Structures are given as C-alpha cells and as structure tokens.
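Structure, as structure tokens:
The complex appears here minus one protein chain, its other protein chains still in place.
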Amino acid sequence: MTSRSFSLDPRRGGWAQWREEHRSWWEEWRRGIHRFRRSRLSMVGLVMVLSLVGVALTGPWWVPHPEDATGALHISERFQPPSWEHPFGTDEVGRDVFSRVVLGTRISFQVGAIILIVAITIGVTLGGMAGYFGGWVNEVIMRVTDIMLTFPGIFLALAITAALGPGVRNAMLALSITWWPGYARLVQAQVLSAREEDYVEAARAIGAGHARILFRHILPNLLSAIIVKASMDIGFAILNLAALGFIGVGAQQPTPEWGAMVAFGRRFLPHYWWYSTFPGLAMFFTVFGFNMLGDGLRDVLDPQSRHGV
Amino acid sequence: MHLRYYILRRLLLIVPVLVGLSLVTFTVARLVPGDPVKLAAGPRASPEEIQRLREAFGLDQPLPVQYLQYMRGVLQGDLGRSMMNGRPVTTDLRRYFPATLELVLVSMVLAVVLGIPGAVVAAVYRDRWPDQLSRVLALGSISMPVFWLAIMLQLLFAQYLRVLPVSGRFDARVPYPETITGMLILDTLLRGDWTSFRIALRHLLLPAVCQSLLALALTTRFLRSDILDVLQRDFVRMARANGIPERIILFKYVLKNALIATVSMLGFLFGYSLGGSVLIETVFDWPGIGLYAMNSALTLDFQPIMGITLFVGLLFTLVNLATDLLYGLLDPRIRYG
Partner (left out) sequence: MSSRSPRPSPEIQALLDRYLRGELSRRDFLRTVLAVGGLSAAQAILAACAPAPPPSGGSQAGPGPTAQAGAPTGSEPQVLIYAAGQDIPTIDPSDRTDYSIGAVSRQLYDRLFRFEGGWPQPIEPCLCERYEGSDDATEWIFYLTDRAVFHNGDPVTAEAVVYSYQRTLRFQKQRSSVIAPFLDESGIQALDDTTVRMVLKSPFGDFPRLLAYHEQPIVNPRQVKEHEQAGDEGAAWLRENEAGSGPFVIKEWEPGNRYVFEAVPDYWQGWPGKGRLAGFVWRIIRETADRRIALLAGEVDIADTISTDDIDIIANTPGYRVEENFGLLAGYVKMNNQKEPTSDLHFRKFIAYAMDYEALVDVLGGHAQLMVGPIPEGVPYHDPDVQPLYRHDLEKAREHLDQTPWKDGGIELDYVYVTGLDFEEQLGLILLEQLGKFNIKVNMVPKVWPDMVAACGFPDTGPHLINIFVDAGPIPYNWFAEQWYSKSWDRETGGSFQTCDFYRNPQVDTLVETLRGAVDPGEQEQIVQDLQRILMEEIPGLPVYVMPNILGLSERVQGYVYYGDISVDFWRLWLADA
C-alpha cells in the first residue's frame, strides 16, 4: 500500500476530501472501468443484465397475457405451437409460455437478490465480527462457518424445503442458509488483513469505536470483493432456485418459475418442445449475462485475483 | 514433526465438524411438521402399529435423548434404518455410493483430459480468439442449468439418434456384471469383460459429460491463468534465454508448475461433486446417493438424509485434507502451520 495522509476527524468531510482520502482507490476504480469497457464480453454481459432487469421491471405491463401468470386457464388452447399470437407456444392448460417466461424473470431476479441480500447480511456480520475481534469469537464463528461449508448444500436445501413444505419462500430460506458461509469466509479473511493496516491502527489509536472502525474503514474496502462475488453468485442462486423447482420443492403454481416449468414441460418433450425449451433458454441467458458481467467486474474490482474464469 | 502434527490437528478438527453436521441435520429432521411414521406405516396401518413404529424409531423420546442415541449408533457405524424400506442406511450407502463415485470420478477424468489441452491452447493464444472462445465456452458451461442440458442431451441421443440409452446404469437385457468395487466401468475392466464394459460406458457417457461441465470449465480457466502466471517467472525467462525450445518449456516446466493449483482445485471440486450430483442422478435415474437423498427427502425419510449428509461431509473433509497434503507435496514451498 502506498502511504497516504488521513484526516481522522469525522467532522471534516465533503466529497473533495473523501476523494483525496481515497485517491488511490478512486484511481483504481477509474482504471478498472476503463478495462471493463474495453472487454467486449463484459459489456455484452452488462447489456444483457440491464435489459433483463428492464424486462423484469416492466414485464407485467407489456406481456400479451399477464393473467396467465396468476391463474387464468385457456384449456381449449393447450399446446399451441409458437406463433405470432404465442411466440413461445402454450402449455398444457393453454397458458402463454412467452408471458410466463417473461414474468418468470421477475421471480428469478427477486429470489436471487433476496437470497444474496440475506446471505451477505449474515456473512458480513459474522465474518466481520470474527475477523475484527479475533480470538475465541473468531474461532467459534469460523468453526461454524467451516461446518456449514462442509455441508453438501443441495442436500441441506432439499431437506429444509422438504421438511418445511415446498414453496418459493422456503426455497429462499433454504438457499440463504446454505449461502452465507462463503461470504463469512471472504469477509473474515479481508478484515483480518485489513485490521493490520496502518489506517485502522491509527483509527484505533485515537479511540474510534469498534462499530465505527468496522463500518467506516474496513467495510468500504471489502465492498469490491463482495460485489465481485455477488455478481457471480446471483446467477448460481437463480440456478439453484430453479433446481429446487425442478425437483418439485421450489415455487408452486401458478407462479411462473423457470425450473418448475422445465420440469413440467419435460413430460411433453419432444412433441411439445417449446414448453420446456424456452424457460431453459431464458435461464441460461440470464445466468450467462450475470456471469459475463461478474467476470468483467472482477477484472475491474479485483485485479489481483488471477483465477478468473 | 511438523507434518504429523498438522495431520493430527486436521483429523481432530473433523470431530467438531461432524458433531456440527449431525446437529444441524438432526434439527432439520425434527422440524418436519409431517409425520413420517404414519407414512412408513402405510395408509391403512392401525394406530397401534403407528405407535409401535414410533417407539421402534425412538421418536417417543425427548429430543436430546434421541440425539445421543443417534450419535451412539453413529460411533458404532450404525446410521439407523430407513423408515421407507426398513434397510439399514449403511447398507444402502454401500449400495449407492459406488455409482456416484464412478460418475464423479469419470467426470473428473473428462475434465482433466479435455481441460488441460484447452488451457494450454488458451494460454498460448492469450487474448486472441481461441482464448476468447474458451472463455465464452467456460462461462457458458457454468451458466448452464445442468438438468435442462441433461434433458436435452437425453432427448437428442436417446430419442432421436438412438445411439445412447435413456437412463440407468446397465442394459436390462444383459445380466448385471459381478461387482468388485461397485463401479461398473472398473469392475468390467478388471474382469476383462469388454461387452459389459461397453454397455456400462454407454450408460455412463451422458451423465458424466453433464457432470463434468463445471469441473471442465473451472479447470480450463484456472489452469490457463496459472500457466500465464508461471510464464512470467524468472526461470522461464532464463530457459528462453538459453534457447530451450518453447514447446519444451511449456510442457516440461510450465505445465508441471502450473498444475499444482489446479490439482488442489480439482480436489475441492471432487469433494463438492460427491454431494452435488443430485440433479444429474435424478434426470438419468442413476442409482447413486444423490437420487437416494432426493427420494428420501421427498418421503421425509430422515435417517438416510442424516446418514448421507454425515457421510458426504466426512468424505469432503477427508478429500480436502488429502488435497492440502498433496498440494504441499507438489509445492515444497508450502509449510504446514
């Protein structure tokens, strides 16, 4: 680390000063953004994710048959092949697969985001505490984290959803529970190393409180590492939710969840191929977009990390 | 001695891990609002039978007592009995685990065999189109909903081309080969039974390919960046300066050094995959522990789930330990603390 001059008086603030304080960090950001924009793959990922977010946000207002995601049936129109009227065909009760796939984006994004928010909140809190306080706190928290990491995640998620009853909420709960240890590990390691650094030492020396040091000085530095991990994880969270839906313990009808749609459509393959194919493709492209974006973000935010995909 | 102390410490650490694992699964198992006993007894069972079963499984005892009884059994190698089929969980684990092991091992071999050349090519053509292609493919592979891909491949090869079987481990018309390890590929090879080997391989192909996707993507990209890293090192520059041919540098010096980190990653991935083949096994009716776990979960048969979790958790821990040791062996710079 380069030597920096800090003003530790919190009353002296302002943007200019903040920038001054975090000059190297800021520079790094700018260089990173430059790298990011030069990477075509990352830009493609960004565009994909942004447009999917757009689709998720606006979908209910423009899909041709929004009612098909909330319980309407059109049994006389079952298994219509793709056409102008139904771009992705219709399913076994005559619902428009296109509308359901589009509205499914919303579900997947929501669930992915919630899982990550819960996992990050738990992970950051526990990992931060462990790294910062060290000693027995660290031992206890990290042992628990290790145990959770040892868990075959999908078994646990399966067991929890089976036990609590199938449904989106329980699937989210199960996945959040299996997801936080990764963040706890990440945060703990980062905090542990940051703790030793000059500016934290300095803050401590002038008597800044635990929480203050943790949240003002350490966490901002952690942010980039978390963003990188989260951007890759959200895709996996979406896949895992779909996997639970596929097994039959995820979302319930009439919720248009992609994994469940694939599972039900499977029964009608290959004759009604559109039913299973389009939700699968939607899933693939969404996760692909996130992964490309995440891959680019890592180059930006975490240039030391060699092990990019 | 350092190493011995290190191993001992790591082995001792397994104990709290297992206690933790068992506590968590035990808690989940007791969350169940459903009544597995009623199901196990069947729809027309008498109340007396239900009560008898409840007592037989110790479910009438207070929870701490139940847990201690369970752990006492575990220490004696008894993981309890399945409520659904009445068999000891250990019997079923012995029966189903070789299938999963076979699937995971073969998928790892696939990942290595295809991943190393892929990584070398990507590294040599750094940032040019082969590298970019491999990057897109790798990102695509990890983004693939594997159950969906499995279904599509199954449809293509079993239904349209009819070159591979739909599912299962072996042709129903042919007598099952006698097992030694339970891994059919290995067993048939050991016996020199080529017909059976071919049959087993045909059944294994699709599941193994799907299962290997993640490992293949990670291997390729991991190894690529490690190769690039090693290429920057001094000894490579020296070798080049001394006029040693690039090919020899690459394969003799660089690859060897670069593989070290990949081996440890593969070790981790292997442990992870043992518990992660649920979806593949479900799609292909592959009778391994993943399918066993899923069927048990859907019938809320918690003895097998607890057994599988403990078993896989233990394996995972051991595999990680072994990987760490191997890593140290390959890279003498590592010291055990």
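Per-chain numbering from 1; labels A and B assigned in written order.
Keep in mind that, in the parts below, a residue touches a chain if its C-beta (ideal position, glycine included) is under 8 Å from a C-beta of that chain, and two chains touch if they have at least 3 such contacts.
Values in this document were obtained by computation on a predicted structure and should not be read as measured data.
For the chain missing from the display, the contacting residue among A:69, A:116, A:147 or A:162 is A:162, taking the whole complex into account. Residue-level contact of chain A with the missing chain is found at 71-73, 75-76, 78, 92-93, 162, 165-167, 248-249, 252-254, 263-264, 266-269, 271.
By the touch criterion stated above, the residues of chain B touching the omitted chain are 32-36, 38-39, 41-52, 84-87, 92, 95-96, 154-155, 158-159, 162, 165-173, 175-176, 282-283, 285, 287, 291-292, 295, 297-300.
Please note the rule applied: only the chains that are shown with their structure count from here on.
One inter-chain figure worth recording: chain A and chain B are separated by 25 Å, centre to centre, where each centre is the mean of the chain's CA atoms. Of all residues in chain B, those touching chain A in their complex are 16-17, 20-21, 24-25, 28-29, 31-34, 132, 135-136, 138-140, 142-145, 147-148, 151-152, 155, 159-160, 217-218, 221-222, 225-226, 229, 261, 274-276, 278-279, 282, 293-294, 297-298, 300, 302, 305, 308-309, 312-313, 316-317. Taken together, the chain A residues at the contact with chain B in this complex read 41, 143-144, 146-148, 150-156, 158-160, 162-165, 235, 239, 242-243, 246-249, 258-259, 262, 266, 269-270, 276-277, 280, 283-284, 287-288, 290-292, 295, 306-309.
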